[in-house]
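Only a single protein chain was left out; the remaining protein chains are all shown in position.
And now, chain A:
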């Protein structure tokens, strides 16, 4: 199924993207002495990325057809 493979590809991309956004050098871009909504910019950035990862996972999982419950007899769909 192309659809499923696309969604799985999206999940992989989201995971890698999350990793890249959480480690230097990207994370360093937002680590400046600026406050945003009363808190340091970097704190806001990390929690925003975190939230986006959660929302992204919800959206992608919605489009992923569930595995059949029968466990012992199935292959990858």
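One rule holds in what follows: a residue touches a chain if its C-beta (ideal position, glycine included) is under 8 Å from a C-beta of that chain, and two chains touch if they have at least 3 such contacts; residues count from 1.
One rule holds in what follows: contacts and distances are computed from a predicted model.
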{"item": "Omitted chain (choose from \"ABC-2 type transport system ATP-binding protein\", \"Energy-coupling factor transporter ATPase\", \"histidine kinase\" or \"MerR family transcriptional regulator\") - UniProt protein name", "value": "\"histidine kinase\""}
{"item": "Residues from chain A at the interface with the omitted partner, ascending", "value": "8, 11-12, 14-15, 18-19, 22-24, 27-28, 31, 33, 35, 37-40, 42-43, 46-47, 50-51, 53-58, 61, 64, 66-67, 69, 71-76"}
